[in-house]
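Take a look at this one; I'll ask things after.
Every protein chain but one is kept in place in this view of the complex.
Showing chain A:
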């Protein structure tokens, strides 16, 4: 079957033994601004970990995720994802934007939105097949959204919308998930489901980097916690994190 990838690049293997994410001397500005948000960020994230990225509002958490996702160009430094540069293999990275970045009023159903996770595998001109839809239904079931599959996306609560975005990332079968504030305006049930999914992903060897300002339960829900402050990244043991930031 023909396959015309979106970026013009076909599948690229990960480098054996390479970390999931490696940042070296990363310098980047805030989107649409001249102000520097990241000043020489260094980071090595092994495969299969759940890492939290914390810091005050405007500390550059979203900017860091956007640079890694390829949405912003860094001014300096290097980014390696499983040993490959950004964009070398688009299906490997899933980005969950903040909810405000999605037009929730658009007339599309939850099922259709989650199905978009398969598009990177389909490429141009190919339409989703039954196997793609079955995968979508399985993931919707896993995230407790099966009953809402035919709803228009604006008819979901904040927590359900976050779960729909996470479902899309799961359907994409990404290996590195970048989640920007997935817990904002989320009810306790959704938070538990999201934490369960991250745990499961970790056990499958997949990696998650989560920007969050929810500082409770960091130690239980994450293996690593990084704090962004003044454009620099600090690695702190999760157990100490809530104490330091309180």
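Following the convention adopted for this analysis, contacts are C-beta pairs under 8 Å (C-beta built on N, C-alpha and C of every residue); 3 or more make two chains touch, one makes a residue touch a chain; residues count from 1.
Convention: contacts and distances are computed from a predicted model.
Novice: Consult the UniProt record of the chain that does not appear here and report its protein name from "SoxAX cytochrome complex subunit A", "Fe-S cluster assembly protein SufD", "Transmembrane protein" or "Manganese ABC transporter permease".
Specialist: So, among "SoxAX cytochrome complex subunit A", "Fe-S cluster assembly protein SufD", "Transmembrane protein" or "Manganese ABC transporter permease", the name matching the hidden chain's UniProt entry is "Manganese ABC transporter permease".
Novice: Using the definition of touch stated at the top, determine which of A:109, A:142, A:184 or A:202 touches the missing chain.
Specialist: Of these options, the touching residue for the absent chain is A:109.
Novice: Among A:61, A:90, A:206 or A:224, exactly one should touch the missing chain; which is it?
Specialist: Within the whole complex, the residue contacting the unshown chain is A:90.
Novice: Considering the whole complex, not just the chains shown, which residues of chain A touch the missing one?
Specialist: Given the touch definition above, chain A has residues 5-7, 9, 66, 69-71, 87, 90-91, 93-95, 97, 101-104, 106-109, 112-113, 116, 119-120, 122, 124-125, 127-128, 152-154, 168, 172 touching the missing chain.
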